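Note that one protein chain is taken out, while the other chains of the complex remain in position.
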Amino acid sequence: MASVLTSVDDPVMEVQDLVTHYGAVQILRGVNMTVSPGEIMAIMGRSGSGKSTLLSYLLGLHRPTSGCVRLLGLDIARASAAELHELRKNIGVAFQGGAMFSSMTVGENIRLPLREHTKLDEKTMQIMTRMKLELVNLGGFEHLMPSQLSGGMLKRAALARAIIMDPKLLFFDEPSAGLDPVVAAELDELILRLRDALQMTIVVVTHELSSACKIADRIMILEKGCVLMTGTVDEVRNSENERIQAMLHRRPGTKEIDPDDYLQRLTRD
Amino acid sequence: MKYKTRKEGRYTVVELMGDVDLSCSVDARKVILEFLKGGRNVLVELSQVTYIDSSGVASLVEGYQTARKKELKFGLVGVSDAALSVIQLARLDKVFPIHATVEERLREDG
Partner (left out) sequence: MASPELKHPLLSVQQLGRTAVQAVEECGYVAALLVESLYWVVFGSVRHQPVRLPSIFSQMMTIGIGAIPIVFVLSFAVGVMLAIQGIHTLRIFGAESQVVIGIALSVTREFGPLITGVLIAGRSGSALAAQIGTMQVSQEIDALRVMGINPVRYLVSPALLAMLIMVPTLTFFSDLAALFGGAVYSTVELGLGVEAYLQQTLDVLAADDIMQGLIKSVVFAGIIALVGVSNGFSVTGGAEGVGRATTRAVVLSISYIVLADMVFTYFLNR
């Protein structure tokens, strides 16, 4: 992969004017962002702000209407199948609900990328699997089925699977959603350790402000498919933007009402 | 990754150099295990390692376990910062016998 990344300072991820549609509805309206090596970037926004959509496009799961996404220097919309395949080995993704394969044990789940992409010895794979499980505090849970794990455990198991190949770039969707505060704090801690020990670049999608402030170097705030602001934690905290302040202080957004339009919506047949 | 081997006292020193990652940890594992199978005490020198991933660390773990089973000596020497941070992340710095140099290890053995 070193061949693709030409210099250490090149951004690990670069998004330019990303525009996407769902059917005829425009979801993302020109998103720009860059993430540098070793940086932890938090993508924040309320539900419906387009952050899950953005993530699916960052992962190359759909084709954007226009704009481009570069991961590790590779434009994923124009890359060949072989290039994309190589790229994917250097990217880890932990999905919100875990997305563990229900027909395999936790251990088999975590080992799957190794089994598919490497020719490592069985014993090496086993040790690696257990090392990652220990790392996420799930030592000894190797032989359980995903259905036997709780939500928080699934999330950690998914993280173990995402980092089994020691990726350069890690995506983490909602690490702390639905977890009790202690486990959430542990996960935040782990994310920081991963970055420090492995120089991983990490993109976290979250709606938890406290978690984002704790781990992120920079925060990008998304609203209605547009970037409201991108900046360091302090810059976001000190922002005078009303909508950002509303979000910081968990004030419900005040909807502006256009009386004519509202009446129209209620009475139209 | 490159490696060199040399003999020092009762030990065979395997010196790994460069990036020890998925593409070459298989070789590192083979070298280490072969010496152990031959009944040699092994020290792995990591001073010239620029990067080691978990497959490399896993190979070291397997080496240590094999040595213990055969009642041979095993250890890491001159662990570079890059390697140490990965070993610490896996909390293995408390498991492996780690020494700054081969001489230090020899002295400790007495």
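To keep things simple, chains are lettered A and B as they appear, and every chain counts its residues starting from 1.
Convention: contacts are C-beta pairs under 8 Å (C-beta built on N, C-alpha and C of every residue); 3 or more make two chains touch, one makes a residue touch a chain.
Source: prediction; values computed, not measured.
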| message | In the complete complex, the chain left out here touches which of the visible ones? | response | A
| query | Looking at the whole complex, which of A:Leu112, A:Ala197 or A:Met229 touches the chain that is not displayed? | reply | A:Leu112
| said: Tell me which of A:Val12, A:Val31 or A:Val93 is the one touching the absent chain. | reply: A:Val93
| query | Taking the full complex into account, what residues of chain A touch the chain not shown? | reply | 56, 59-61, 82, 84-85, 87-89, 91, 93, 95-97, 99-102, 112-113, 116-117, 269
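Everything below uses one rule, namely that only the chains that are shown with their structure count from here on.
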| message | Suppose each chain is reduced to the average of its Cα coordinates; what separation in Å results between chain A and chain B? | response | 35
| note | Within the complex, chain A is touched by chain B residues 21-22, 25-26, 29, 53-55, 57-59, 61-62, 85-86, 88-91
| field | Touch list for chain A against partner chain B, complex | value | 117-121, 123-125, 127-128, 131-132, 134-135, 164-166, 193-194, 196-198
